[in-house]
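One protein chain omitted, others in place.
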Amino acid sequence: MSATVPSPLRPHDYKSDVKPVWCPGCGDYHVLIALTRALAELQVPPEKVAVVSGIGCSSRIPAYTTCYGFHGVHGRSLALGAGLKLVRPDLTVVVASGDGDGYSIGGNHFLHACRRNVDMTYLVMDNHIYGMTKGQPSPTTEPDIDTALAPGGTGLRPFNPLVIALASGANFVARAFSGNPPETAGIIAEAVRHPGFSFVEILSPCVTYRPDQKAWKDRVHRAPVDATDDAARAARRLMTDDGFNLGVLYRGNRQPYRPHGNEQIGELAELEKEFEL
Amino acid sequence: MAEAPSVSVAFVGSGGAGALTSGRLLLEAACKSGWNGLLTRSVGPQIRGGEAAALLRLAIDSVECHSDRFDLLVGIDWLNANRFETEIPLGPNSIVISDPNGAAPPAIVAAAGARVIELPLKELTKANPTWRANMIALGAAASLLRFDETILADLIATRFEQKGAEAVAASLDAVRGGARALGNHRLGTTLAPPRRTAAKRWLLTGNEAVGLGAIRGGIRFAAAYPITPASEILEWLAANLAKAGGCLVQAEDELASINMIIGGSYGGTPSLTATSGPGLSLMVESLGLAVAAEVPVVVVDVMRGGPSTGIPTKSEQADLNIAVYGLHGDAPHLVVAPQSVPDCLLATQWAVYLAEELQTPAIVLSDQFLGQALLACARPADVSFIGQRRKATEIAAPYCRYALTADGVSPMAVPGVPGGQYTADGLTHTVRGQPTSSAGDHGAQLDKRRDKLERFVYGDLWATLEGQGPLAVMTFGSLTGAAREAVGELTRAGHAVRLIAPRLLSPVRPDDMAAAFEGVRRLLVVEQTHSAQFHRYLKAHYTLPADTVVLNRAGPLPIRPGEICRALLEGGNS
Partner (left out) sequence: MSEGAPQVFSLADLYAIAYQIEADAVERYTMLAEQMEMHNNPELVGIFRDLARVERIHRDEIASAAADPDIVAHARKVAEWRSGESPEAVDLSEAHYLMTPRDALEMALAGEERAFEFYNRLSDAADPDVKRLAAEFVAEELAHVELCRSLLRRYPAPAPADRWIFEDPDLPVSQE
């Protein structure tokens, strides 16, 4: 490294030596590649990035990066990440989750994270199944997929997370596909740059429990329309979303959340005045 | 050639070798031949393709724990097998089957002085491309154990039927090839011949037994959120509750599942969920609600390594504290701990019955060992415990849902019954169920909920009490099997030892326990916790013999009978 010009960070600077337990063929390997590329594009030092996750295969990602990480409990990664960002606005906070962790047990926190609009980026690796616990349906599983907990299929309409994110106030909404790492990297970088709560749903096939998802690479396609900053227009576009539209849907203009602050006092002793007799 | 009542075998392999499949087939073959057995497994961190060990114990009688040593270790391959070193103890009489053309066996083999028999797996699979290494190894193991060839052949034919006739033929050839390759090698110790009995036997896991016990006890509604190692209970119920006229719904999280079953139970249907430590932690607030509102529910906690995310695939007993103490406020409730795989059926069925009778939550404290162990056992006897809550039918106005009664149990109106309308509440309430802050009402309802549990006649099921003498081994849950075996060994060696294993952990039974301790001079408490939770719990609520010693260890390694014997005689942790 030269003393005057620091050498630029490269994607492999963000990848740790820890060998993933992900099954070979898992889409999450490409997501890891995309994330490291995005961080390299942003040139943010790894020590200034925090990757916060919940429980599930996708949530193993923090240890596979050289950033600060927190592998939290199931479904609560958004709360963890928000707390961190509120005390440390200088950090780049990336929250990572899966469709089970993020939309099922984490569903409530998802609504409120979109609403609260803290400046952080939420990546959900969606494989339409609970992978880590042996293949139960998730909120995005198709209604006819046969599983042990829902024999014959759930018969339930899957969530559309983009609709929920938009309706709840997320400031940036996009969908990517792990099978195209450079595009995914670009979307992640843009999501991080965009202020407020940025949500990126990343379709990421599960090679073990959903081998049928190999067909996804033929189903994904660029969204037929451009991104918009008009929530109503974005909502109309979602009406025809087949779940495989890729790209940025919405870039909003909400101000990121700032906690309410009182005027700071000079001395702590001032606080005692109200008790004085 | 010596005959032994039990023989322990382990298969180790990786990368999709099929070690667990070989283990299961060997167990099934043994069971069909009339023996009993136990199969557990240990795996690496991968979801597929990892290192795997199938740990078996085959015996003439039903066995409930692993023994102190493995007699036979079969290495389909040795990749990363050192991961299993501490779980597969060997001795100088152990035999290890190893491929001379593969990697060398792990260090423990030589260190234990075990004898290695060569099985040229790579050569055989090269010469016979349709032979799978795990099937060759299975054949070798079965031959060493002198199993009946036809029984194993029939099993294989059934197991591989779906893959086609060639697959079946190739598998049979591989098994025979393995047997031939071993030549005349035999284990020094052979399994004594199986007991011929007309009694029906079952092969099932603790989790399946819990499911069946739940349905037998009257459960007809379950809410499910998957978690290792409890998911199999819910998966079994998903298929079978419907057959019994009930239903299961997958919830979005544990907060939803506990509240769904409280709602279902309020509606009149016995309801259950199953989870593990992290899920139970989420549920405690709502369990308190069920206690306060006097709504019966059953929550099965299949304990795993903790705290927090812990070691999801391994067993431990350290959820005792949260099970008995986890609710805020004074919230007495039931905690029942099954003691073996078949006892998972009985204990769960009993827990449903108790929960319904006493209108309160029952936590069934199972663990990963019991939950996922595959065991051959005598068909569990039918027992008559069926949940029957006291219902309010002819209701005189005003209906007092929480009336103070002699036994503390007040009749519950099920929605739909005219005149029985009440609002169930977590708020402290009057006998009519209306919120109150009065000291009198609060005290009365606290007394009611405590008294109903204390006054109930639980009968002999409250604990397993076996043997007599001044020495006693005390434990709970999955360690009961190892403790029982230790007691047997010590008794055969001339000591007078008893076994005390409470099945009902909460509420406490001071009089019954005092009777159980009568004449005990030395008590050994055995538990799989780091902080000796069980010992502290016993000390808090009971008067223990002056000479009480403790053998406690956190998971993941099981506590074996030999250790228990030594600890009792030498005075606690070594």
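Residue numbering begins at 1 within each chain, and the chains themselves are lettered A and B in the order written.
Everything that follows uses one rule, which is that a contact is a pair of C-beta atoms (placed from the backbone, for glycine too) under 8 Å apart; a residue touches a chain by one contact, two chains touch by 3 or more.
On a predicted model such as this, the values are computed, not experimentally measured, just so you know.
Visitor: Using the touch definition up top, pick the residue from B:Arg48, B:Arg146, B:Arg195 or B:Lys539 that touches the left-out chain.
Guide: B:Arg48
Visitor: For a quick check of understanding: of B:Lys32, B:Arg57 or B:Arg132, which residue touches the chain that isn't displayed?
Guide: Answering carefully, the residue with contact to the hidden chain is B:Arg132.
Visitor: For a quick check of understanding: of B:Ser98, B:Ser231 or B:Gln339, which residue touches the chain that isn't displayed?
Guide: B:Ser231
Visitor: List the residues of chain B that touch the chain left out of this view.
Guide: Counting over the whole complex, chain B touches the hidden chain at residues 14-16, 18-21, 43, 45-52, 77, 79-80, 129-130, 132, 134, 163-164, 166-167, 170, 227-229, 231, 309, 312-313.
Visitor: In the whole complex, what residues of chain A lie against the chain that is missing from view?
Guide: Interface with the chain not displayed, on the chain A side: 8, 10, 12, 19-21, 23-27, 29-30, 33, 55-56, 132-135, 178-183, 205, 207-209, 214, 217.
Basically, only the chains that are shown with their structure count from here on.
Visitor: Rounded to the nearest whole Å, what is the centre-to-centre distance of chain A and chain B, using the mean of the C-alpha atoms as each centre?
Guide: That gives a centre separation of 38 Å.
Visitor: Contact residues on chain B for chain A in the complex?
Guide: Touching chain A from chain B are residues 45-49, 224-228, 231, 234-235, 238-239, 248, 250, 252-254, 278, 308-309.
Visitor: Mind pulling up the chain A residues that touch chain B in the complex?
Guide: Touching chain B from chain A are residues 21-24, 55, 57, 71, 73-75, 104-105, 107, 130-134, 136-137, 139, 148-151, 154, 208.
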